[in-house]
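As structure tokens, the structure follows; a few thoughts come after it.
Let's turn to chain A:
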Amino acid sequence: MTDARMPTGTLILDRVLRFIPHAILLLLLIGLWELAARIGWITSIMIPRPSAIGAAIFKLYITEGTIYRHFFITLTEAVVGFLIGASVAVGLAVASSMSEVFKRYVIPYAVVLNVTPGIALTPVIIAWFGYGMGSKIALAAILCFFPIFVNTLTGLVQVDEDREELFASLGASPRQVFAKLRVPAALPLLFAGLKIGLTTALIGAVVAEFAQATDGVGVLMSRFSFQLNMAASIATLLSMTVIGLLLFYTMEFLDDRIVFWRRESRRAAASRAAARTWLGQLGK
Partner candidate 1 sequence: MVAVQHVGDDRTAGNAARNLRNRRILAHAAIFVILIATWEIASRLGWLDPLFYPRPSNIMRSFWLIYVQNGNVWYHLGVTMSLVFMGFIGGSVLGIVLGSLVGLNPTLRRFLKPYVIVLEATPRIAVAPLLIAALGFGVTSKIAIIVLVCFFAPFINTLSGVMNVNAEKLELFKAMGASKWQILRKLVLPDAIPVIMAGERLALTAALSGALVAEFIQRDQGIGSLILVYTRNLNMASAFACIFTLTILGFLIFRGMEIIDQYIAFWKHEGGRDRVSAKRRAAMGPQT
Partner candidate 2 sequence: MRLQQAIADDIVVSGRGVGKTFANGTVVALKNADFDIKRGSFVSLVGPSGCGKSTLLRLVSGLIAPTSGQVNVHDTPVDGPRSDISMMFQKATLLEWRTALENVLLPTEIAGTPTKADKKRAYDLLKLVGLGDFAFSFPAQLSGGMQQRVALARLLQTGADILLLDEPFGALDEFTRERLNTELMRIVAEIGATTIFVTHNISEAIFLADQVFVMTSRPGQVAKIIDVDLERPRPLSIQTSPEFNALVADVRETLGAV
């Protein structure tokens, strides 16, 4: 069985070629912006020139290296908050899917939590959890709870009658139905919820930092802004983008690996891996 794949060399070249027009456009835009600033079309101190932003980035990352600590702190706040919120959300969702009664009495409170803008809780959370990382983690956890909860529950509760009938005809026990049917079927929605949750957790961490904190990219950005150091502020904002992209692509990677049957490229790779394992076991 031949595998119709392009040789890796052409694949990389293709990607590089497609990247070039984007790179050109970006350089053009930055160039125009810089030009406009130098000529005097953009005079406001509020809009720093790209070279100033670049200098700020250099200073933050290389010369003074101040950003790494803050970067790491915000990242930790977001991730830990996400893990806590996600665990509680998934746990409650699983419990709700297994017990109709539990679901019925948990749902109203989940709805109330959803309908309240979580951000409104920020001052209270800070009063309760203090000025350190604790409050940021708490807000992140609270904000990311609902999307994960509702997506996971929807995923677990959805019923495909044909599949239910198949499992019933095979005499599967409720535990087997849960493990072999409900959980895999719920994974796509679960991951969709996790992606939203991770983004929301980052927002929670950053907003809590705005309100009250000493460390973190949110605070840094806030501080630079109020010192009217716009270049550094934007440089810090870009770091936040980096955190966001990091989190997003990590989740994409996990999604791709765990819910492998959704993407064609992964299906082929998973097929091959399965073939190797199985044929190996069969001694071929």
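For anyone wondering why these and not others, all candidates are chains of the complex that A comes from, given by their letters.
Here is the rule we go by: a contact is a pair of C-beta atoms (placed from the backbone, for glycine too) under 8 Å apart; a residue touches a chain by one contact, two chains touch by 3 or more; residues count from 1.
If you're wondering where the values come from, they're calculated on a predicted model, not measured in any experiment.
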Neighbour of chain A by the touch rule, complex-wide, chosen among 1 or 2: 1
Parts of chain A lying in touch with candidate 1, wherever the complex brings them together: 21-22, 25-26, 44, 46-47, 104-105, 108, 112, 115-124, 126-128, 199, 202-203, 206-207, 210-211, 218, 221-222, 225-226, 228, 230, 233-234, 237, 240-241, 244-245, 247-248
